[in-house]
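As you look at this complex, bear in mind that one protein chain is not there, while each of the others sits in place.
Naming follows writing order (A and B), and every chain is counted from residue 1.
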Amino acid sequence: MKFGKRNLALSLALTMAFSALAGCSGNSNNSGNAKNAATEAPKASEAAVDKKDVSAKDITLELLYWGDDVQKKLVEAAAEKYTADTGVKINAQVLPADGTFDTFIQTRLQSGELPDISYMGEGDIQKYNEMGILADISDLLKDGSIPEKLPAITIHSPEQKVIGVGLSNQMELLFYSKSKFDEAGVSYPPTKVEDAWDWDTFVANAKKLTKDSKGKTAADAGFDASLTENYGLGFTAGREFHHFWAANANGGGIVSPDGKEFQWDSPKSAEGIQKLADLVNKDKVASPFTYTWSTGIGSAVDALSGGYAMAISGSWDLANIKGNEDIGIGVLPKMEKAVTMNAGAPLVVYNTSKHIEEAKKFYAYMVNPENSLELLKSGAWLPNQADWYTDPALVDKWTADLPESAKETILSYSTAKDAIVQWPAYYVPAYLKMNTEYEKSIDQALSGKKTVKEIYDSIMPAIKKLWESGKVS
Amino acid sequence: MTASATMKYSSIKRAKSRSKAIHIALITLSCLLGLIFAFPLYWLLRGAFVSHSEILARPPVFFPEQLNADNFKLGLERIQFWRQLWNSVSIVVPYVIGTVLTTSFAGYAFAKLKFPLRGMWFVLVISSMMLPSAVTLLPQFSLYTSLGLAGKPALIIPAFFCAGGNAYFVFLLRQFFMTIPGELSEAAKIDGAGHFRIYSRIMLPLIRPAMIVVALFSFINCWNEFFYTMIYLKTEADYTLPMGLYIVNGMRIPNYEQVMALALVVTAPCLVFFLIGNKYFVEGITLTGIKG
């Protein structure tokens, strides 16, 4: 018993020391935050008082969105400006940018608390349209309150109503580390679509950039792939974005742009995906990945400062460059065609909104690139309007801070004919189910356990049937 | 002990020196295991203080050159920290109170009071902890939604009804109550004390250590609750801290250093409570003992 007490005293002393350590760090940062909160709070309440005086209508719209801290500040600023201009209050709620967003919409739908406006995952919009909760915004485009957007991110329902337009445009780009290319003596990837590397050149270069821990590259004899220290290439994620690109680049596709032909099961699509899998399992130039966001390389910029020489990622990663001189951007290699894939989460209005007219007005305001200029400048978003890529004055507005190679690449893609492939989620109602079915087995091909053809042979009939149903559920 | 030891003194001495060697070997083993266990904790701590370029750097940065508090600032700014702290507290306090009250009521009833069908009810209540939460997920969600309670109340209510895994505590406390000699309450009964009086005046003080353990465990469970929180809380303004942590992590651009910093902040209260309750965890439980 005595022994126990002494032990207890000792452990208490030690744990107190430990907690003191933890306490210090916690305190210092807490007080910092307290200050912020203190300075912010009065501002917020003043603003609230102002609003009450100005707004006679007393309307509050709820906006649900996702975003990192930069986006959050920007959306809040845009909402505040809108309130100042119109008197309509905006209650902006931010959520994590992943599958949980979906859960929120569904649970709120059930409890009858849908917001007025929200962001929406590319893959989910047809689903909610079928549930009958999305408002038709065709009128906004017709009467010109929304100028014509890029066709690729203007989303139609199966009945050809416009149900959403993308807040931003996104495309798939090739990021690379200049220093790693210099060191390996490989010339930088081109920035013009017409100059895109063919697949063999791309793989050969990637091999030169892949090194094992003894300093041998994958192009050398005696290279030990099991001891790879630096990879030539990484993907941000092994998900649909990259898969659909490979299928299209190889001359195949998913569903034809007019929605009438199922192309996913074509041999060319399978071959394209096989080329992706081969990068890992045969050419040994890329690290293993699965059909998910999290096993990818994360941020392209982080990966390039780590063990990767090239990274294939979405244009949103441009925002992470932040003046890093080592990062260059180029066009993706071509298989049969030199193309890139497009994305861009849409904004939607819910038809359950009590103030649907006001919501639509706010909608038009939110999708105007003028009101997201900061995000455009950072590279996180690309403009959603065609003239912003062609009108030199408008182009200068958002490209000034981007690396020269990024600007060239993006403009080359957007001006070359048929160089951007639209994400099928926008126009294929059964997309979500098709993708879920695909997701169930494709990892076996990515890991090299089976060939893509074997997997496709077993899953494509079911996926085709889902496509033929033309329905979400 | 000394009396018996003198009997076979020499052989015991030999055995003792051998067992001492084993003792030291085992202690070394425990310390090594402890180091292995401590390392990820250190890695978490380190992650909170390094810069973004250092966190995943090769070669790894084991000791950051300068402690960087920016991660805390950025992480806390990203979420509505004070709001979410308040949300967490406003859920966890009633939750713990509810748990301690109702589980000790039930534990007392099942251990000390005789009423018809007691055995059946006990088995049924306990069996609810063997039920996968998925089975009740949807109907519970619909139930709370139709009652307009889908939100914070849905996270607190189960605590007041020994539900949501709290049957575990009912079982635990029942075991403690059973170890209290029946004579104590009999004596009180003869003095004319009611059952509630016996419970509050005689039983409670005796099982206090166990109650503290229950309070601690339920605090930790509720504080870190994620699954139900994700389903029932619907705006950032309602979020608890683990959800805030999830937001910071949920960006397409990983910022692990902020997640680690925030994780430290979220874990801190559990840590403090553990350190306070450590005594009861180890010494306290032993006073009465859990027996099956």
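Basically, contacts are C-beta pairs under 8 Å (C-beta built on N, C-alpha and C of every residue); 3 or more make two chains touch, one makes a residue touch a chain.
Operating definition for what follows: contacts and distances are computed from a predicted model.
Think of the chain that is not pictured: of "L-arabinose transport system permease protein AraP", "cytochrome-c oxidase", "Aminotransferase" or "NADH-quinone oxidoreductase subunit D", UniProt labels it "L-arabinose transport system permease protein AraP".
Looking at A:W66, A:F175 or A:Y231, the residue that reaches the missing chain in the full complex is A:Y231.
Touch with the hidden chain on the side of subunit B covers residues 1, 4, 22-23, 26-27, 29-31, 33-34, 37-38, 40-41, 43-44, 47, 55-60, 102-103, 105-106, 108-110, 113-119, 121-125, 128-143, 157-158, 160-164, 167-168, 170-171, 178-179, 181-182, 186, 189, 194-196, 199, 217, 220, 224, 226-227, 231, 242, 245-246, 249, 256, 259-260, 263, 266-267, 270-271, 274-275, 278, 281-282, 285-286, 289-292. Residue-level contact of subunit A with the missing chain is found at 3-4, 7-8, 10-12, 14-15, 18, 98-99, 102-103, 106-107, 109-110, 114, 127, 130-133, 213, 226-231, 234, 287-295, 297-298, 303, 306-308, 351-352, 432-433, 436-437, 439-441, 443-444, 447, 449, 462, 472-473.
Just so we're on the same page, only the chains that are shown with their structure count from here on.
Separating the CA-averaged centres of subunit A and subunit B is a span of 38 Å.
Contacts from subunit A toward subunit B in the complex involve residues 4, 8, 11, 15-16, 18-19, 22, 25-26, 28-30, 32-33, 36-37, 64, 66-69, 72, 93-98, 100, 103-104, 107-108, 110-111, 113, 293, 298-299, 302, 305-307, 316-317, 319-320. Interface of subunit B with subunit A (complex): residues 48-49, 52-53, 56-58, 67, 69, 72-74, 76-78, 81-82, 141-142, 145, 148, 150, 230-232, 234-237, 246-247, 249-255, 261, 264-265, 268, 271-272, 275, 278-279, 283.
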